[in-house]
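Each remark here refers to the structure printed beneath this line.
Omission of a single protein chain aside, the complex is shown with its protein chains in their original locations.
In order of appearance the chains are A, B and C, and numbering begins at 1 in each one.
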Amino acid sequence: MPAVRSVDLNADLGESFGHWVLGDDAALVEVISSANVACGFHAGDPATLRRSCELAAARGVAIGAQVSYRDLAGFGRRFIDVAPSDLRDDVRYQLGALQAFARAAGTRVGYLKPHGALYNAVVTHEEQAAAVVAALTGPDAESANLAVLGLPGSALLAAADAAGLRTVPEAFADRRYTGTGELLSRRQEGAVLTDPDAVAEQVRRLVTGQGVVADDGGEVGVAAESICVHGDTPGAVGLARRVRATIEAAGLEIRAFT
Amino acid sequence: MPAVRSVDLNADLGESFGHWVLGDDAALVEVISSANVACGFHAGDPATLRRSCELAAARGVAIGAQVSYRDLAGFGRRFIDVAPSDLRDDVRYQLGALQAFARAAGTRVGYLKPHGALYNAVVTHEEQAAAVVAALTGPDAESANLAVLGLPGSALLAAADAAGLRTVPEAFADRRYTGTGELLSRRQEGAVLTDPDAVAEQVRRLVTGQGVVADDGGEVGVAAESICVHGDTPGAVGLARRVRATIEAAGLEIRAFT
Amino acid sequence: MPAVRSVDLNADLGESFGHWVLGDDAALVEVISSANVACGFHAGDPATLRRSCELAAARGVAIGAQVSYRDLAGFGRRFIDVAPSDLRDDVRYQLGALQAFARAAGTRVGYLKPHGALYNAVVTHEEQAAAVVAALTGPDAESANLAVLGLPGSALLAAADAAGLRTVPEAFADRRYTGTGELLSRRQEGAVLTDPDAVAEQVRRLVTGQGVVADDGGEVGVAAESICVHGDTPGAVGLARRVRATIEAAGLEIRAFT
Partner (left out) sequence: MPAVRSVDLNADLGESFGHWVLGDDAALVEVISSANVACGFHAGDPATLRRSCELAAARGVAIGAQVSYRDLAGFGRRFIDVAPSDLRDDVRYQLGALQAFARAAGTRVGYLKPHGALYNAVVTHEEQAAAVVAALTGPDAESANLAVLGLPGSALLAAADAAGLRTVPEAFADRRYTGTGELLSRRQEGAVLTDPDAVAEQVRRLVTGQGVVADDGGEVGVAAESICVHGDTPGAVGLARRVRATIEAAGLEIRAFT
């Protein structure tokens, strides 16, 4: 009997800040296997970091450091031309803070995933990609074995791989791909799938090894070990549950990659 | 022959922020045995945390987490009526960030010392004192063995002691004491000693077990395992060197308590 | 025939920040006559200030500067022991920023109302009350004629009155009063009225000059020229509409005091 295959399901968690609440973390954490926890630079006050780690630890969900540019007012969604050495230190600062809350919750940070504009930048920006990876290397044993979650083919995953780190490519449940397997720009119409049936069908194809239907109508293969869903919009948790059910119906187990 | 006694000499380090420089850290670190490193909430951008840890590690100086209220604009010098649970989480956030830089520099954070208004508050504010200590207790092994540096007789040291943590009482080289051994309020004239000879004489008395001369002219005993000097004013490093020389001339070794 | 009497209805507006949304400003502005617009220190990024002023200007709603301690992480709800001269400057900074957006929207800031912990502090903290008023006095003609909205009997209104400013006492639609006409502390059970009928009845009594029912069961008079409602909780706008309907049913016109 063949072993049950598995895939990871990741989503952002802990993106509230102080009095402002974003998303339904308690519901979302029931659905996913990996939580990208905001670390305070784009979202996430210290109490939210603590609660997020406690939630994840209680549900056996893996914790990732969702590191960002320092930009609360912009929610980390604006490219900042920060010097690589400063970016490396900014990443280490955020990671270290989250690690303390993970330890206090009896667990560990298992991976790192950049947020927002930084995620987009390190697809191609080699200096910033190298800076993010540099925060994980060196004599700090607690950070040295982290996996890096990111876009397949990105400069980030290439730099992480070159540094001997585990890399985990992800696919998006609700993003349209181009015929060459890249994400269709959000500025293009149809870049985000909003029909739950279309999302479910894309996920079914992703996890069963079929190519997804690209914007040109053809099929394109997307190699991914994790599926990313979103949790911060109305109906998002419901859609995440649909994605989970789709994966399970395809016979796969949802399990963290860490 | 009796063993040479030792005393610790502590000062704040890493209180620059971004483009703004405060103090001469490279010179000060040569003088002290323990560095209270700012953690980003009242001062200290991530690059400054890194440099401070690297400086301290290179000189064999112990690293303490100088935690603060979240108040860059006020340099942590204004009391904030923050809820104890939020304060605990704020402390853990700062501590965790610094721990990552200490590990990356090949060393560890060895103790915690509150900064500014928080330092003053936890002399008597029992809820906030307990909150600071709570950040050091629990399942996080990396934080659980930290010492706590503070004012003798403070609520902070009492709470730390009750929690089984090592407590380290400190005396101030340049602060006038009252006849009951408390610090003369900064609002009182003469609260800060500015004459180097007076500072040296107070330090000599402190480390040789003589009572210091109080504001009422009498002598008062101050039990301290560490002497605090300041580094952020013009001439401060020179005064710190004078304090160091005074301690050594009295036959004591300057050695971190950790 | 006697003239129709009028009363003001005020609520907080513009308390979103960046990506985080709080309240339904577009709906709330339809209900009120005066908007207390957050100025960036506890909430309110610049784009939100602009939109708030545009919304208020479009509906003929008066604009007030809802000034706060500098504390985004705490939403301005924590007392900060800021020096009076710094508080005065912090208030002027916030007020000036809002004034620019009001002018750009073709209108003017008409009054000032402190937010959160500052509102509570200046009930009794005379130095901070004087500091807030000091931001409105002096050679700045644009700020010199602002009214001050606050708690009847507060140090703030006393200081404003002494400075020759117009003072506007307010009552709360949903807060229980003590037998001496003070607000029952939020730490007491029953401090906030949640039953819409109870809120409506209290408002009816307030605007018809009847005493409200105090927590001791007796009646107590509350002199107010403005009624404060909240807009940031689920159902808040609905409750605000009920308050408005109650006032109108009592034969009063809802009209800004400016």
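Rule of thumb we're sticking to: a contact is a pair of C-beta atoms (placed from the backbone, for glycine too) under 8 Å apart; a residue touches a chain by one contact, two chains touch by 3 or more.
This is a predicted model, so every value here is computed, not measured.
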Contacting the left-out chain in the complete assembly, out of C:S16, C:S143, C:Q202 or C:S226: C:S143
Residue of C:H42, C:R78 or C:R92 in touch with the missing chain, whole complex considered: C:R92
Candidates A:A65, A:A117 or A:A173 - the one touching the absent chain: A:A117
Which residue of C:L49, C:L193 or C:L206 touches the chain not shown here: C:L49
Touch residues of chain C, complete complex, unshown partner: 40, 45-47, 49-50, 85-86, 89-90, 92-101, 103-106, 138-143
Residue ranges of chain A at the interface with the undisplayed chain: 70-71, 73-74, 78-83, 86, 117
Touch residues of chain B, complete complex, unshown partner: 16-22, 43, 45, 72-75, 77
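Convention: only the chains that are shown with their structure count from here on.
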Centroid comparison with chain B (C-alpha atoms), farthest chain: C
Interchain centroid distance [CA atoms averaged], chain B/chain C, Å: 43
Inter-chain centre distance, chain A versus chain B - centres from mean C-alpha coordinates, in Å: 40
Per-residue overlap in chain C, given as positions that touch at least 2 other chains: 73-74
